[in-house]
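Here is the structure we will look at, set down as structure tokens.
One protein chain is absent from this view; the other protein chains keep their places.
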Amino acid sequence: MKDIAPGLETLEYVFPGERPAGDFAPVLAGVVGSGNLEVLVEPAPGSDCSIRIETSARGFGGIWEAVVRDFHARHPLAGVRVSINDMGATPAVVSLRLDQAVSELTP
Amino acid sequence: MKDDIAMNWNTLATALFGADHALRQDGDLLSGTATFDDQPLAVIGTTNHASIGVRLALAQARAVLDAIARHPGRPILLLIDTQGQQLRRRDELLGINRAMAHLGMTIDLARRRGHRVLGLVYDQALSGGFITSGLVADACDALPEAEIRVMRIPAMARVTKLPETLLARLSQSNPVFAPGVDNYVAMGGVRRLWRGDLRAALREALREAPREDRRAQDGAARGGRRLAAAVVQRVLDAA
Amino acid sequence: MPIPFASMDRMNWNTKAIDRADRLARARHALGRRLLGKQVATDAVGALLEATLQPGDRVCLEGNNQKQADFLARALVQVDPQRVHDLHMVQSVLALPEHLDIFENGVARRLDFSFSGPQGARLAKLVSAKRIEIGAIHTYLELFARYFVDLTPKVALVAAQAADAEGNLYTGPNTEDTPAIVEATAFSGGIVIAQVNELVDAGTTSLPRIDVPAGWVDFVVRAPKPNVIEPLFTRDPAQIGEVQVLMAMMAIQGIYAEYGVQRLNHGIGFDTAAIELLLPTYGESLGLKGKICRHWALNPHPALIPAIEAGWVESVHSFGSELGMEDYIRARSDVFFTGADGSLRSNRAFCQAAGHYACDLFIGSTLQMDLDGNSSTATLGRITGFGGAPNMGADARGRRHASAAWLKAGQQARTGRGGAAGTPRGQKLVVQMVETFREHMQPAFVERLDAWTLQEQAGMDLPPIMIYGDDVTHVLTEEGIANLLLCRSDAEREQAIRGVAGYTAVGLARDRRMVENLRDRGIIRRPQDMGIDPRDATRNLLAARSMRDLVRASHGLYAPPKRFRHW
Partner (left out) sequence: MNVHLSYAECPARERLQRIVDPGSFHEWLPPAERLTSPHLAALGVPSSFDDGVAIGRATLAGRPVFVAAQEGRFMGGGVGEVHGAKLAGLLRRALRDRPHAVVLLAESGGVRLHEANAGLIAVSEVMRALLDVRAAGVPVVVLIGGANGCFGGMGIVARCADRVVMSDVGRLAMSGPEVIEASHGVDEFDARDRALVWRTTGGKHRWLTGDCDALVEDDVEAFRAAAIASLDASAPVTLETLEAEHALLAARLALLADVSHEDDAVALWSRLGVADAARVGDLDVDELRALRPA
């Protein structure tokens, strides 16, 4: 049993945005509890939507990519930075949390 | 458990105050008045790796209250050897958290009324038992062979669900885990270790006991706790 | 030429009666003064078993889904294996360790059963070590039926709440399987032994009601402590998450309202508890009260209390009762089946029959589903059996009476087909409701069920599939509902399932174009297609969000067992 610390997995994705999000107060949704995640959405320079994930559930990069790709398809925002701390949330909960955070973006 | 004694309390008391130190042991409770540099010193503490229940917490609180009432300003030395709070349902029902808070508040009041309060971990100090004794004193020192920890690794692995091997390995290197007293010195939790002449160490401890809680600054300066003091300052400065 | 009738010279046509009389005589002889009429002294139970049992007997030891004849089970483990051995056990559930101990000490050898949940791993080990010979694994209703054909118990060891001096039994709210067992045993020359929690002396007090007449009972023994009953159907609303609320909204809107389901059975689980707790809130907001969910075949789920109090529920018939619900049931005798004494009368055999023939819908969860729609709770290294779900999760081919829901499902399944497959008839709605990923990111959708591997490991005739794909009418996940009734080819079925399998490997491998086509045709429906915004799926929609809310909703009548009282 390799006994090095399991460590977190960090994943990063960038998508070209279409709809400028403009300036808004950072929004936090969710809580880093077991099977849950927190999502922080902040304004960012440029026209991309960058997504950074730190997760204790290792080895699900393919699924994360599919989930965030569909999220960006639903909300093609430009100029936003999404940061996630995840403790093993299922794709259903991740998508729900992302949609919740975006719905609270008030300029 | 009894055999791994770092230092017997009587040996310590004799070294500090001479054989006729008139301190007494009543079960796990230590109390009495010693003379040091011709000054009376109230001594309160525990032995036998005491597990502190409501009864023992109140007994110590009683001794502190008596010192405040009868000997205003007299310095208080807390001799600490505890395995933490007593793990009994009866103690929880009776409110061991309230009794511990009471003990902590008696020590805090003594300090506010001019008593110098010093903690010395001479054998063991675990979690709850330490919070309301050494950690609430003006400053807390320790003997080099003492042991301070929050919880033993096997129990910690069970609660955190982290592998015991990982915790054991981390406790070698990472001050946040390591039980050795020098980690608590590095983190500012313990001000200094008493090496060599114990009387000189006590004398110095009494002379320059700090008034303010400097442990976060010590932790930063000594590198054991790099963030605590900085975070406190950021809160003070936040817009 | 007359067929030689071999047994013409058979001398005696009542060998069973004689055998029965011998056993009763042996018992009287062995127990002496420790037998008073039918009442056996508690410490004489071992002697009773050794006197009445013979090697090779077929014995039913009440291991129900909830009620356990635990005192008799412990006594059976202690009988002398030299005198009592090679028994053939027939019982619904292997709930207690003792139920398998009797195979390890040679008292029993052969087994027919339905469910072994907690003992699944140990059972698998004993089977592979050849310590147990499994006759077959049944659903409850099949096993009860075989009691009347070729698995008739010679001796039945049952549990009841109380008995009087003559031996009448009061089985109380958890009657469960007792009636079927006792009837089969008593009327075939068998011996019925009942452990009871109370002996009522007929002089001063009498039984609240008589559930089993004394004539069917041979011996009654008072157990030292009350028999074990497990509260299996209690789900703490505090553990229901937002994804389960979303799926419950889809079930109510996309299936119950869509088909007008009035008679139904719910499997146990948090998914179904979420549906029950959404009726008085979300269901009310859709104006569905009175239009759906009026008649139920299910145990007294505490999660159904808010719906009952809001006037949604007209009748509930139960397999067994649920600890803590006694006073609530007594106060709601309009809804529950209760005796003149006010306590529940459950009956697993009749409720299973109702679930199979009288209900228009079964909805339950599963561990794994494949691309044919077959599903199973079988896990490697465990033989867990079937319980009741497959019986209710199947199209009742024998049904003839019509209902709107049944007809609509049948019509959707058969429109456009020819020949026998196109002949108009109804169909049972069988809904599999499952999140695409279970805990620890285990996918619920797989290319090949573990059931196939288990078949090889345990040498079974068939893979232990819980609900067959061709019985499943709808698959409901957080991504939406796939209506398999409307599929007209295996390819469409596969893509319909992939189309709701979310981000599992099965889901990601979907043919996107075909899935969009299925959605256009209404075969796949997403939350939005049903007017549901996933962000509305919050716990605030639950009519009760904690056990205490359920107690409040019941006006203090519901008294949850200790392990659920968080206040």
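The letters A, B and C name the chains in turn, as written, and every chain counts its residues from 1.
Note that in this section a contact is a pair of C-beta atoms (placed from the backbone, for glycine too) under 8 Å apart; a residue touches a chain by one contact, two chains touch by 3 or more.
Treat the numbers as computed from the prediction; the structure is a model and nothing was measured.
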Interface partners of the hidden chain - shown chains only, full complex considered: A, B, C
Selected residue (touches chain absent from view) among B:Leu170, B:Leu193 or B:Leu206: B:Leu170
Option from B:His21, B:His49, B:His115 or B:Arg225 whose C-beta touches the chain left out: B:Arg225
Of B:Val54, B:Leu118 or B:Leu202, the residue in touch with the unshown chain: B:Val54
Which residue of B:Leu87, B:Ala200 or B:Ala221 touches the chain not shown here: B:Leu87
Interface with the undisplayed chain - residues on chain B: 54-55, 58, 61-62, 65, 68-69, 85, 87-102, 104-106, 108-109, 112-113, 127-128, 130-132, 135-136, 148-151, 155-156, 158-160, 162, 166, 170, 174-178, 183-184, 187-189, 213, 215-216, 219, 225-236, 238
Residue numbers in chain A that touch the chain omitted from display: 5-8, 26, 28, 31-33, 36, 38, 40, 42, 54-56, 83, 85-87
For chain C, the residues touching the chain missing from this view: 238, 280-281, 306, 310, 539-540, 542-546, 548-549, 552-553, 556, 559, 562-567
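One rule holds in what follows: only the chains that are shown with their structure count from here on.
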Geometric centre distance via CA averages, chain C-chain B, whole Å: 59
Distance from chain B to chain A - Cα centre to Cα centre, in angstrom: 45
Residue list for chain A, restricted to those that touch at least two other chains: none
Parts of chain C lying in touch with chain A, wherever the complex brings them together: 241-243, 246, 435-437, 439-441, 478-479, 502-503, 508, 534-535, 537
Chain C-touching residues of chain A, taken from the complex the two chains share: 35, 57, 60, 62-63, 66-67, 88, 90-93, 95-96, 99-100, 103
